[in-house]
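After the structure tokens below, expect a handful of questions from me.
Of the protein chains in this complex, all but one are displayed in their positions.
Moving on to chain A:
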């Protein structure tokens, strides 16, 4: 069916050019500041809304668009000022989390200012349609394509010919040397963020014209796809970002055309995993710098392969106090929490049980990401795997609680080991993409594999059963079980980290080639880290399923994974006591902030930002 192919190819080129613009924003910031800017999607959304407001004030669309691009560029610079500059000597992951906090604030702010409703966006070109055989192009498609190509071309000329462009590239290659040559490195970082904001706004306006509407959540899918496109092309490569954008756009449209709209993202993410396994550095990324720790590696004091290595080798200024409580202290604290049900409020017990589940998840992820250095943005899939195992085995097959606990623990451990395999030979940011893709594939399977998971309908009526003859229906008992599981997992994690295994994990995190050269069987240790992490996540998932008595894909979305990695960073990478505390804190904050009403998520973002500002190495400090 040539008509479908042609039509999907054209659609893919148009959407792909938008992805390319966003990917360019990621690449510029990453190149210059060695930072993944998670606020890129929020910048896109803000750009679209700024233009929307200006058009409402009566400005013509072109003028409104230009002003909006300028305004969003200013917001981009503000992001640099808030997220990056105060955290320059902090571990690299702290500013990343700051950009996330800013994205949370921007999304919640947009809902307050412009309402959560979709609003119509004027799109005069949309009524102009050209038919190419059976396929068609609208005026907006043509404009999108031309504007994107022009901007990309202009950007390339700017980067290669102008003095500022060359200074930007010099900063990307070696900030120290650039500074010695008299380049204002701080200014260059700000310019990169400004450019990223401008590109985001442009993409946002094009998307708004394409959809003929604007809404506060519009940036989220484009942020993820743009990030994926940037990584696909090779994160620091400008032509790579363009290529990655176009390929992703074309491929997902073909998938949507030939397999079905429902599997568009499933196929897009599966393809990403495949590409990464063949070319971990991305299509146009070079493998050469990878040996020195990727593009940014040359800037560090010690060249290394890990994006979080600067943690361990963090400067004396940030590496001051590390929380390392004795095992009995943490167990005593957990035991103390067991008295909560006697306060007599089921509400507090319910919230506390949720906190215990998230503490387990943070603990689980800090082993994998914090200690072993596999940054995972897909942990919610393992959490969900455990929860669905519990729901399906318990409800459909009548398994006893003991059997479910064992199955959730060991099944998820096995799953984690397998799912992490594609990520294990990767280093740097490619790991983040691989785990993101694995996490999304997991979520999309929960959503689309309706025969097994019942898809969006979810699985209801999960029985809490009896454990060792004790009926587990009362909430208090579920809470105590959650605490018991948390304590057991904590002991396992503590023992592992204090043993030579933990030391090997940290060695791999700090410098993989060095660990390898010193005789550490890297792959085996990483599989072990993944399996241990999966075991704990599976138990947390099962406990969650019992607690809620209902599971649906809504609980295992990308935002959950991001909250989990935030907990790990906030707790201090590899610090299990810190992870437990941060897990409890971030799980409790949305509840504790209820009094703020509509301002709740904004206050949440501000608190996250403030915590990172004053304790960038995490509450507990890095171990």
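Criterion: contacts are C-beta pairs under 8 Å (C-beta built on N, C-alpha and C of every residue); 3 or more make two chains touch, one makes a residue touch a chain; residues count from 1.
Definition applied: contacts and distances are computed from a predicted model.
Asker: One chain isn't displayed here; going by UniProt, is it "Manganese catalase family protein", "ABC transporter substrate-binding protein", "Spore coat associated protein CotJA" or "Succinate dehydrogenase hydrophobic membrane anchor subunit"?
Answerer: From the listed options "Manganese catalase family protein", "ABC transporter substrate-binding protein", "Spore coat associated protein CotJA" or "Succinate dehydrogenase hydrophobic membrane anchor subunit", the omitted chain resolves to "ABC transporter substrate-binding protein".
Asker: Who touches the missing chain here, A:185, A:202, A:508 or A:547?
Answerer: Considering the complete complex, A:547 is the one touching the chain left out.
Asker: Among A:25, A:257 or A:465, which residue is in contact with the omitted chain in the full complex?
Answerer: A:257
Asker: Consider the whole complex, including the chain that is not shown, and state which of A:50, A:215, A:399 or A:525 touches that chain.
Answerer: Reading the full complex, the residue touching the unseen chain is A:215.
Asker: Which residue among A:4, A:518 or A:610 touches the omitted chain?
Answerer: From the options A:4, A:518 or A:610, the contact with the absent chain belongs to A:4.
Asker: Which chain A residues would touch the chain omitted from the figure, given the whole complex?
Answerer: 1, 3-4, 7-8, 11, 15, 108, 111, 115-120, 126, 129, 131, 134-136, 138, 210-213, 215-218, 220-221, 253, 256-257, 260-262, 264-265, 345-351, 354, 447, 450, 455-458, 460-461, 475, 547-550, 552, 554-555, 588, 590-601, 603
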